[in-house]
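One protein chain omitted, others in place.
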Amino acid sequence: MSADRVLQADVGIVGAGPAGMAAANVLAAAGLRVVVLDEGHRAGGQIFRQLPVGSHNAGAIAEPPSHHHGHALLATFDQSRVTLRCGASVWDARPGRLWFEQDGASWLLRCRHIVLAPGAYDRCIPFPGWTLPGVLTAGALQVMVRGFGIVPGKRAIVAGSGPLLLPTVTALLSAGVHVVAALEASSRWRALRALPGVLGNGARLSEAFWYARQLLKAGVRLRWGWTIFGCEGDGRVQRAIIGKVDRSGRPRRETAQTVDVDVVGAGFGLVPSIELGLHLGCTSRWHEGGAGHALVVDAEQRTSVENVFAAGEICGIGGAEVAMAEGHLAAHAVLHAVRGTAVPVAVRKKARRERGAADAMLRAFAPLPGLHELAQADTVVCRCEDVTLATAQAAAALYGSSLRAIKVGCRAGMGPCQARICGPSLQALAGREPTRAMDLPVVQVPLKAVRSETIVNAPPA
Amino acid sequence: MTNTRIPGLGERPPVEFTFASRSVVAQAGDSIAMALWATCDLTLRQSSRDGAPRGVLCNMGICYECLVVVDGVTVRACTTLVRAGMHVELGGKP
Partner (left out) sequence: MAETADLIVVGGGIIGCAAVQHLAQLLPRSTRMVLCDRGAIAGATSGSCMGHLMVTPDDAQEYAFTARSVQLWRELNERHGGFDYNPTGALYLADDAADIELFAVLRQQFIDCGDRADILDAKQLRELEPGLAFDLPGALFYPGDGVVLPMLACRAMLQEARLHNPNVSVRPNCAIFGVRRAHGRVLGVDTAMGPIDAPIVVNATGVWAPDLAEMAGQPRLPIYPRAGNLAITGHHVTPIKTQLLEVSYIRFAHGTAKVDPTRTDDLGGHAVNMQPQTNGGCLIGSTRQFRGMDRTLNRELLHRSLLRAQRYAPGLAAAPIVRTWVGLRPFSIDKHPLIGPWPGLEGMWIAAGHEGLGISLAPITGLLLAQQIAGVKTAIDHRPYLPARFAP
């Protein structure tokens, strides 16, 4: 019964964001059969999210200058002969094979080459009250505004760290939300470390100016060295407690003040979505800045596994420019493998330049260790299993400090998200110096929760 | 109640479904989570052990905080689009 649920392609691409689309466009233009799988409902990924079919953004939602790349990419992608499968959750894989669930049905994509471009997700650092409805990740608010045209609320606070706070603030402003405060935990001086990467890169510089202008126009001041201490409310967020942090991110409780809000966006950087890569057996490395694990690729985006390539955030957080450049490069590396054509030097150089600029940014906004002191003993750290900080710390003390030990000691990370939310901070919360390498997550099938019958009906390899 | 949508983006066809036995009118292309946000329904499930209210966290299919039950099947509200006539119930602790 599953025989008709098999797709064939030369290249299977996971992710229809900037990296995946850039790769797909090059490969389709070269005449290869390309299938792109994405869990979203339209191409674009998180950064170039499109509104649902039937709605159009004719200026109502402000867009930074870099988004014209996105429009160009999407236009080419829409006209290309790429097969896009939306709402597709990839749950199992091996080189040359990708199993996915779509609309509750079990599918297999057979493809000689795989390009991994699954992007990233927000890094969460728990604080009291972060489980209240109305407290979302920074990325979630952008999806709400730019992906669905929904107004998040009336009064918002955005807190966290890294370049992603600015697009979150501007998205809220576009939606008419009063942004009460925008809090960047890093100090202004630490952020200066990003400067070399920005100054040497015209696009990034103009982007930074654009955001600065948007904030200025709305009268929103970015508060450096501030963060959110907690949220309160009856059944949903109604108040936020904010205050200053010291240079290591440790809250200075004496500076706490309470503000009325009805929505909070928190994002402490991004975590590369490496689960599929790990499952395929690709080698990964720990980013020394503490920004998480990422896949290792060679100078032309090849992973350690034959015929598996990777591009964009999965190779290290870098943003859309890096993703597009690497997606482009990965496609040329695939073409080289298929046809023996040379990889253009300019494509390789461009990817390397963009990656260099991004790495400087990453170092400037690496997670501050002291932020892990925001959570209190009774703060839930694993939301799936309702595990509090005290319980997780007790588990680490008795069972051991490895990720595995904390998990079996209190069930943290064993729920449906499979530790994607709590995993990156669990060991730091239990006392490990966050700049030290955290344990790699153990990846288990299904990579995303799928129906039992999807597993049973999986078409044979 | 659709006053929580950004004006000027163009209205999409209405889609009617029920949430906790109450009728909700969304627009085609909405995810369940965003359709319910637009009607100010922020609580989508009750947490597994404590029964505490939970809603959208990541809005991109990662966190599974927005699990709801659609016609008897548990799904993520943020990655599932609205369908006319669907019955959506709070997820989690029954």
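Order as written gives the chain letters A and B; numbering starts at 1 within each chain.
Heads up, the rule we're going with is that contacts are C-beta pairs under 8 Å (C-beta built on N, C-alpha and C of every residue); 3 or more make two chains touch, one makes a residue touch a chain.
The shown structure was predicted, so the numbers you read here are calculated from the model rather than taken from an experiment.
> Out of all the chains shown, which come into contact with the hidden one?
Looking at the entire complex, the absent chain's contacts are A, B.
> Of the residues B:33, B:52, B:67 or B:82, which one touches the chain left out of the display?
Of these options, the touching residue for the absent chain is B:67.
> Pick from A:93, A:215, A:381 or A:405: which residue touches the chain that isn't shown?
Per the contact definition at the top, the residue touching the missing chain is A:405.
> What residues on subunit B make contact with the chain left out of this view?
48-49, 64, 67, 72-74, 91-94
> May I ask you to list the residues on subunit A that touch the chain which is not drawn?
For subunit A, the residues touching the absent chain are 104, 384-385, 394-395, 398-402, 404-405, 407-411, 414-416, 418, 444-446, 449-453, 455-456, 458.
As a convention for this text, only the chains that are shown with their structure count from here on.
> Return the distance between the CA-based centres of subunit A and subunit B, expressed in whole Å.
Here the centre of subunit B sits 22 Å away from the centre of subunit A.
> Can you check the complex and tell me which residues of subunit B touch subunit A?
Those residues of subunit B that touch subunit A are 4-13, 27-31, 34, 37-38, 42-44, 47-50, 52-65, 67, 73, 78-79, 81.
> Looking at the complex, which residues from subunit A come into contact with subunit B?
Against subunit B, the touching part of subunit A is residues 39-41, 46, 51-61, 87, 89, 104, 121-122, 124, 131-137, 139-141, 143-145, 147-152, 174-176, 235-236, 380, 383-386, 415-417, 420-421, 448-449, 451.
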